[in-house]
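Single-structure report; data block below.
All protein chains of the complex are present and in place, except for one that has been dropped.
Here is subunit A:
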Amino acid sequence: MKQLEFENHYREFWQHMEDLLDGKDEVDASLIQRFPSDYRRLCQHLAVAKSRRYAPGLTNRLNYLVQRGYQKLYGQRVKDQGILVEYFVRGFPAALRRNARYLWIAGAAFVLPYVLMMIACMVNDQMLYSVMDPASVRGMESMYQPGADKFGREDEAATDLFMFGFYIYNNIGIAFRCFATGLFFGVGSLFTLTFNGVVIGGVSGHLTALGYTETFYPFVVGHGSFELTAIVFSGAAGLKLGWALLSPGRLSRLQAMQAAASDAIKIMYGVFIMLTIAALIEAFWSASAIIPNQGKYAVGAILWIAVYYYCFFFARQEVRAYIAAHESR
């Protein structure tokens, strides 16, 4: 069969499929029923066109149609709504548990510099200047100075909203970059964790030594549980990527990295949620001058316990079963 004859024979069918696949035609039940067989017919036409070496203009068009059909037929179905719930009840804790060793390393890379720098800054009041410039130190000191009027805020609602936007933009950006730079053999994640440990630990020590504890700790205790933990989680996810490249085991480096990325991203969803919660708390609760410090300490303590209970102890049996089910797959 010559090409033109072939084309004339099927032109209407192809046009119909194209309108359907590009969403120009209304889709009703009978079309959906017929779609798989129509799609196979398109596949056959493409194979015929290729084997008969019809012109590229024709094979390209059929290839396009088959490709769009293939995407429709084998693409992602709209998942049921349970997927988010499943993620929070099982998926996220399971992802953390599977990657416990990266969490330990990331935690150490953050906590050790934090503690050391905190002690150093409490002993020596010049120490903080080794990691922060004098203007930032002054700004930070005046912000937490007891008696300073609500951290110098004027229009409270507007400032809260502004700070919420800032925390989302800044903190989640840091966490995402902390994860991504793990691709450089883990170096970027380790650096981010250690650097943040040094700076935050230094600030804590410096302010404690100055005696600003009654303004600093009530402020940070509420959101610290979500924020600091999430930063460590993002570093752990980055370390997983880096380790897959350093030590791919029996896989190729590329395969190991792809497997690590698809698991690490399950931690990152949780990091995103945790940092969003942290930003809400930090902007609208931690900064509030109305709530007494005792209230902030009490809620802060509950949140710390809740975060760690949820992440590491919640429904342990079910999470173990979930991991087993998903690893044997």
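We adopt the following convention: a residue touches a chain if its C-beta (ideal position, glycine included) is under 8 Å from a C-beta of that chain, and two chains touch if they have at least 3 such contacts; residues count from 1.
Basically, contacts and distances are computed from a predicted model.
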- Query: With one chain of the assembly withheld, which option in "CoA-substrate-specific enzyme activase", "Deoxyribose ABC transporter permease", "RDD family protein" or "Chemotaxis protein CheA" matches that chain's UniProt protein name?
  - Reply: "RDD family protein"
- Message: With the missing chain put back, one of A:66, A:230, A:278 or A:319 would touch it. Which one?
- Response: A:66
- Query: Of the listed residues A:27, A:85 or A:254, which contacts the missing chain in the full complex?
  - Reply: A:254
- Task: Considering the whole complex rather than only what is displayed, give the residues of subunit A touching the chain that is not shown.
- Result: 2-6, 39-40, 43-44, 46-47, 50, 53, 55-58, 60-61, 63-64, 66-67, 70-71, 74-76, 155, 158, 160-166, 168-169, 172-173, 176-177, 179-181, 183-184, 188, 241, 254, 257-258, 261-262, 265-266, 268-269
